[in-house]
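Every protein chain except one is present and positioned as in the full complex.
Up next is subunit A:
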Amino acid sequence: MAPKSQKQKSAGGHKNTKRSKTKQILPDREEVEPVTMESMGHPEIYPLVLTTQTQEIFNCRIDEDVTDEKPYKLIKKEDILADFKNRAAVSDFYPVKKVIQEYPGDDLLVVYDKDFRYGLNFYLIGTEEGKENYLNRPEVPEEQEEYKEHTSEDLYIYKPPISKPWVSLGSEKEIDEESVKESAKQITYMISRKRSEFGAPVKFRDQNASSVKDAYIECTAYPDKNFIVKQLEKDVGMQVVPKVKDTSTQTRWTYPKNASTQYYPREFSEEEKEIFGQSKPLIDFLNNASISVEIALQQNEIMNTFIDDWKCLAEEEGTFGDKTDTHLKEYQSFTDLHNLTENMVTSISWHPTIYGLIAVSVAIRLSLEDRVHFSGKLLLQPSLILFWSFSDPIHPQLMLESPDDIFCFKFCPSDPNIIAGGCINGQIVLWDITAHADRIENIKTGGSRSKKATLKPMFLLEPDSNKEATYIRHCAVSSIENGHKKVITDIHWLSDTFEINRMGSVFENRSGICCQLVTCSADCTICFWDIRSQKALTPPPIEKKKEESIEIPFDVPSTFLHLDLSWKPLIKIRLSKGETSLDHCPTKISLSEDHLLYKAQDKILAQSKVVKAGEMNPYHDLEGALANNLKPIEDFCTKFFVGTEEGGVIYTDWKMERDPETGRLMAKKPVNLYAVHDGAVHTVQRSPFYKDIILTIGGWNLAIWKEGITTGPLLQSCCAPKRYTAGHWSLTRPGVFYIGREDGYIDIWDLLEKTHEPAQSQNICITMITYIKPWTFTAKQQFIAIADYYGTLHILEIPWTLSHPSTNEASSMSYYFEREVKHLEYVEQRKKIREQEKKEMELELEKKKTKTYQKSKEQMEAELKADYDNYLELEKNTLINLGLIKMPETMSFMDLM
């Protein structure tokens, strides 16, 4: 539509025409308001659409009656009303019917809206005023517009507003409708009551509701028809749902844990190590690091900062008895009163596990001649090993019978019920006392016996059935032809950690028991024996077997039946002295593993218990015990020491080698031979503390050796006044050993105290001491068993001082030995130096002799001249001193002096 602004604001220039007409009032169409141009500021203008038919009726056809010059038409009100009647709703004037009906005038102005300014092709002006305005000023619309513009620039002339009469535009109708009026008349009531009744006390009383009519209203229950119907079918929706359940539990988490891991370390090869050795960073590092390391080393060398001097000052506490008491105290002595022959004790052995049990081997005290002489008588008497117990000094607990006198015997370390002994005739005898083991074990509880009749004199007690000492027969003896020919002087069990084969090579011992023995005999041989059956035996001819088969008494265990009388040695080593027929006669041997046997008490206890608890004693299963696949042990020292009857100490090897010429197995030549002793060496023993320190005693002196030092003994004592006949290291003190003499004295040597003579000497008995064996039972109790030539066994208790080592004794002893080694080395070196010096001295003497003739004449003259010059000087000086010659002035006073 056309812009409102200028036209609306213009004070003048309203182009209004109106046309009024009476309206026909139709009741239900009254609400339709005619569209006015009120919005545009012309409320009296009602746009209309006049169809051609209407235009013909009212003669306002476009371009004929209504033109551009005269675009309006005055139409009579009555005409429009007639049109209303004729055409009713179809009439074009119908929308403005109301306006026309209210129009006061007669003529209504309809204007042709060529430009469709108001939206439709015609418009009606609804007011007289508008009509007048339009009619009066139709021709100056543009001018007025221009005029309007001009007038807006001119001065605005203020015109006060002229009050005009209020024109009703229909708003009072709305107000009427909205206002609230009383529709009905108000009713007034007046209620009154007597004044006295106000505020009077009220009395309430109960009243039955049913008695008074209409006093209550109830709502009785009644069956409602709506709820009678029973629902027989019900529509229910179902859904199948998987049942999900959440549970939790806690389990013990067994995680795999490594029980053991086997690994081998990373190492560099030799070339890589060489490369490293060349590398510069390593050199730099070493140069830097060695500084601080050497400082630290020197600090330690200067002083040991961690020594607790206070602690070192104190000796061991908790002494038992008098500390100054150094004597061996007599504890008990045993003599065999049954045998009437004169016996001597040849060997002693403490039972490894049982407290207070000691075994003694006795032999007839006869020389060889006498033996031969009395051989018939001797055959009748049994040769015995007696078992003595502390609790019973009169009766031996067991008596082991042997075919001939036993000169040496040993308990098997892995099973104390096996005993091996060496006979005077060269046989090895084996006993198995497993059956009697419980007898000897319960000797301690022999109290019940003593409570019996003790009033009987001693000789009547002999046939007491309780104490019937049983003679236990030997289990097996070695073969007579194949074994030793002469007396067996020493017997040892090999340790259960290794075993050897025919070549002397050392293998792992899988059986866990001691199964091999070594013996040495006066027939100059050392034999190795195996107690297991040897499969490589040629089956002896049947006739021989028949001859030899002896009825074995029923009470002899069959442990060694396979060996009986057919036992051959594994290795036989002959100690030859070379081409001469005289060979070394070994008296004692000492293997490197022997020292373990002193301290193996705990181990044996454990083992023996296991053996008892177990099903089978391994010794009963020896027949099938030779295993073939044995692992060889490398780096095993197969050398051992041998003491000979001539007084020599031999260091030899047991490994056999094949003689290239004969193809037989030959023993290696001895590594070393030392002749230090004057008599037969009866003791060759390793120290319990040091594996490589050996004590040898023979003749009148003793010697201490270190394995590996070939120059000589570390210590060799001077000859003693009396011959030494027995000896043993102390088991608890590294520097102490006991030596028995032929006059019945015990010499106790303490190397830390004195090394040239014994520290103590004590008399034990009147005759030669044949064997010494100390033994430790507890830390407080230590015994030493001393056997003498007359067959008595003395048990003495070792006092505290001799059994308890002082602090640092072990280290002091090792230092002592080291010093001795160094001394030996020094002696060697000195020897060399002395040799050298001797040579040089001789050379010099030689040279001197020749020198005197070589002085030439010129030399002599020169010498003479020199002498003469000296003499002249002397003369001059003397004369000056005497003042006979004037001294030159240039000489200073000091020179004169």
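The rule is short, and it goes like this: a contact is a pair of C-beta atoms (placed from the backbone, for glycine too) under 8 Å apart; a residue touches a chain by one contact, two chains touch by 3 or more; residues count from 1.
The rule we apply is simple: contacts and distances are computed from a predicted model.
Its UniProt record calls the unshown chain "Dynein light chain roadblock", which is the correct pick from "Dynein light chain roadblock", "Retinoic acid receptor responder 1", "A-type voltage-gated potassium channel KCND1" or "Guanine nucleotide-binding protein subunit gamma". The hidden chain makes contact, of the residues A:L286, A:A779, A:I833 or A:A862, with A:L286. Checked against the full complex, the candidates A:P265, A:G376 or A:P721 give a single residue touching the omitted chain, namely A:P265.
Within the complete assembly, residues 265-268, 273-274, 276-278, 280-283, 285-290, 292-294, 296-298, 300-301, 304, 306, 811 of subunit A touch the chain that is not shown.
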